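Below you'll find the structure I mean.
Complex shown without one protein chain; remaining protein chains in place.
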Amino acid sequence: MSGFLSYVKRNPSLGIGLGILLFLLLFTSVGRLIVNPENAYPLKVPANLPPGPGYPFGTDRQGRDLLAVMVVGTGLTLQIGAIAGSIGLGAGIVLGFVAGYYGGALDTIITSFIDVYMSIPSFLILILIASTFRNITLGVVEMGLIVSIVSWAGPARAIRAQVLSMRERPFVMMAKLGGMSSFEIVMKELVPNLLPFLVMSLSQSVYGGIAASLGLEALGIGSRREPTMGMTLFYVNYYSAFLVGMWWWIIEPVAVIVLTLTSLVLTSIGLDEIANPRVRRGV
Amino acid sequence: MNNNKVLLDIRDLKTYFYVKAGTVKAVDGIDLQLNSGTKLGLVGESGSGKSTVALSMMRMIRPPGTVQGQINLDGVDLLKLSAEEMRRMRLSQISMIPQGAMNSLNPVMRVKDQVFDGMIDHGTNWASKKEREEFLAELLRIVELPPKVGMMYPHELSGGMKQRVCVAIAISMHPKILIADEPTSALDVVIQRQVMETITRLARDMNLSMILIGHDMGLMAQSVDRLAVMYAGHMMELGDVKEMFSDPLHPYTVALIESLPILGNRGVFKGIPGIPPSVINPPPGCPFHNRCNRMMPDICPHKAAPYKEVRPGRWVSCHLY
Partner (left out) sequence: MPPLIELRNVTKVFGGSIKDKDTGKVTVALDDMTFVLEEDFPHIITVAGESGSGKTTMLMLLLGFYEPSAGEVLYNGKNIWKMDKEETKDFRRNVQAIFQDPFAVYNPFYKVDNLLSIPIKNFGLAKNKDEARSLMESALTRVGLRPEETLGRFPHQLSGGQRQRIAVARALILRPKLLLADEPVSMVDASLRATLLKQIRDLNQELEIPVLYITHDLTTAYHVSDYILVMYKGSVMEAGDVEKVIRDPQHPYTRLLVNSIPWPDPNMLWGQAAEVVRGKSITENRGCKFANRCPHMTNMCIQSPPPLYRVREGQVAACYLYQGSSVIERADLSAMFPKREAASVKS
C-alpha cells in the first residue's frame, strides 16, 4: 500500500482522479443509507425550496429532494457509464486484437467498418436509435446499452494501433519461436503488457458513454422518472430554472457532472503515464 | 602549433548523483590532461562514466547531480564560472557533439538555420547576407558537404551527412576544444571511416584539440594520439596510444585488448569473467578487483589504488605499480 501511495505522489493525476471517483462512489452508496432514496422521485417533498434545514440541497419544481437526487442520480449516471464503458471496451478489445494481430483481410474488413462507422456523427445514430424506443420506458440499463453503440469504435482503433506496434517486438518473435500459438501470444504476451492501456481505454469509454448520455438526456430522451444527471439538466431547462432564480437546482448537477468527468479524465491521464513510458516524468 | 601546452587540466573530478537508492558515483575522482592540438580518446564500457565526464566538462549536469573538482581550460576553472559566463564558453571555446546528435537535429529547421542559431546567440554578426552565405559554404566545405546542404532539412540527409552537419555546428565558432561522444556509433563501417577521417583532418587543419569518447578500441587506435581508459567511474590508465596497445599496464587494459579480435588471431576468445560493478554505493577498493587476474587479496578489495605517473606520460591506477 505504501508503494502505491508513494507512486501516487509522483503521479498526481491518477491519485486525484481515483480519489474523486472514490468519493463519488461513496457519496452515492453511503448516501443512500443516510438519505431516503424515495425522495429522489417527483411529488415526494414540498417543491421549490432553496437549500435550508431539512433539505440541504433544496428541492426542485417537481417536488424532488435534490440531495436525494444527487445521491441516487450520481449512481445512475455512473451505472450508465459503466455499462457503456465495459461493452465498448469489450467489443474494442476483441475487434482491436483480432484486427491488429491477425491482420490481412480480417483487418481490412474491421478497419473499414470502423472508419465508416466513425465518420457518421455518433449523436445522429444515438438520436435515431433512441427515438425508436419511444414506446418502451427507457431505464438506466437501456440507456447504457444505447450509448454503448458509439463507445466501442474509438477503443477498437486505439487498441489495434497498440497491438500493431507490439506485434513486431522481439519478445513476440521469441514467443513464436517458442511454439506459442497466435491466440496464446495475444492472451499471454500482449494483453498483460497492454493492461494499463486497456484500463485507460476503459476510463475513456466510460467518459464517452456518460457524455453521450448527458447529451441525449438533456434533450429529454431518457427515463422521465429516473433522477439521472442528464434528466435533471433537462428539467432545469424545461422549468426555466434560470429565469425563476432556482440557482441551487442548476449548480448541483453541474458540479456532480464536472467532478465525474474530471475524475475520469485525470484517471485516464494518470494511466497514460503508466502505459506510455515516454510520457513519464522522471522516475 | 604548440603540442606541449596543457590546454585542459581536469583535477579530481567527481560527479555524484544523489538518488533515493543511494549515491551514484558516476565519476569518482579522475584527472585528465589534454595538450593543445592533440586528440585524446576516452574509452570505457557502459557505466564507466565517460559520457558523464563530457557533460561535466560542459557543465550540463543537472540536479540531483553535483560536480566537484577543477576543470581548467587555458587557466580558467570552468566550474567556478557563473552560469552566464559558462554559457558564453559553450560553442565558442568548448564544444560538444553529443551522443545521438544526428537524431537530435531540429526536423523543422533548415540546416543553415541550425548552424546560425547558436552563433547568433553568441552575438556573431555578418556584414551582409552574402558574407553569411559564404561563411556557411566554407563551413560545409570543411566537413565535406556540398553547399546546397545548407538549404535542406535533416530528413533529406543520410546518416553520415547528418553527422557531418552536427560536426559543422560544433566547430562553427572555432572552439579550442571539441568533444565528440560516440560520433559514429550508428553509422555503417564505410561511412564511419569517412566521417572519422573528416573529423581528424579538420581537427588538424583547424588546430583543434579533441576528446573522442567511445567504447570501440579499434576506432581509438585509428584516430587518437593519447588514450584514457575508464572503468566504473575511475581512470584506470592513460598514455600514448601506441604504447597503450603494445605495452598495456593496467590488467583491465590488458584484458580488454586481449579480448578484441585481430587479424591472425582467429578463434581465440579471451573474455573477461565477471560483470562490471554497480555504481550505486560502490564498495571501497579497486572497482576491477573482482574480475582481475592479478588481484592481490590484501589490498585490492579494500583500498582504491592512487593514480600516478609510473613512466613518463603513462599514468596508471593499480596496486601493481
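Residue numbering begins at 1 within each chain, and the chains themselves are lettered A and B in the order written.
Everything that follows uses one rule, which is that contacts are C-beta pairs under 8 Å (C-beta built on N, C-alpha and C of every residue); 3 or more make two chains touch, one makes a residue touch a chain.
Everything numeric in this text was worked out from a predicted model, so none of it was measured.
> Touching the hidden chain in the complete assembly: which of A:26, A:124, A:173 or A:244 does that?
Of the candidates A:26, A:124, A:173 or A:244, A:173 is in touch with the missing chain.
> Which listed residue (B:33, B:72, B:194 or B:290) would be found touching the missing chain in the intact complex?
B:194
> Decide which residue listed in B:271, B:284 or B:297 touches the omitted chain of the complex.
Once the missing chain is taken into account, the touching residue is B:271.
> In the full complex, which residues of chain A touch the absent chain?
169-171, 173-180, 189, 192-193
> Mind pulling the chain B residues that touch the left-out chain?
Within chain B, the residues that touch the unshown chain are 45-46, 188-190, 192-194, 196-197, 215-222, 241-242, 245, 255-257, 259-263, 265-273, 275-276, 291.
By our rule, only the chains that are shown with their structure count from here on.
> How many angstrom between the C-alpha centroids of chain B and chain A?
That gives a centre separation of 54 Å.
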